[in-house]
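Dropping a structure here in structure tokens format, bear with me for questions.
A single protein chain has been omitted; all remaining protein chains appear in their positions.
And then chain A:
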Amino acid sequence: MAKNYPLYIRSTPTENELKFHYMVHTSLDVVDEKISAMGKALVDQRELYLGLLYPTEDYKVYGYVTNSKVKFVMVVDSSNTALRDNEIRSMFRKLHNSYTDVMCNPFYNPGDRIQSRAFDNMVTSMMIQVC
């Protein structure tokens, strides 16, 4: 997400997709708050990973924001104990790398929805790994 509209959003399983969309959307409140709090810190010392954004009963919502304020939000089942902070962090890093690749494509217009197949495959593989 750049401005705050979704560039790419995917969920698996696909039922109840709307609920997850809402969840991601509401998590932006926390992201916004964290970014504005971070604004005071030095730019190069900034941690991109925002950590757990907020707790819900059944899911955990994690956030990550690039230096150009592109936000990544990940919602995982809270019963999935295999995913600890470090795993989440590396997943975000992977996402970020893949996003950077998308941006490097001269035919990709920043702000457009991401339709890159490579990005899609990466997300799919990540989802398969987790589930």
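Here, contacts are C-beta pairs under 8 Å (C-beta built on N, C-alpha and C of every residue); 3 or more make two chains touch, one makes a residue touch a chain; residues count from 1.
FYI, contacts and distances are computed from a predicted model.
Choosing from "Trafficking protein particle complex subunit 11", "Phosphatidate cytidylyltransferase", "Eukaryotic translation initiation factor 3 subunit H" or "S-formylglutathione hydrolase", the protein name stored in UniProt for the chain missing from the display reads "Trafficking protein particle complex subunit 11". Of the candidate positions A:N67, A:N86 or A:N109, contact with the unshown chain belongs to A:N109. Within chain A, the residues in touch with the undisplayed chain are 3-6, 17-18, 21-22, 25-26, 28-30, 33, 53-57, 106-107, 109-112.
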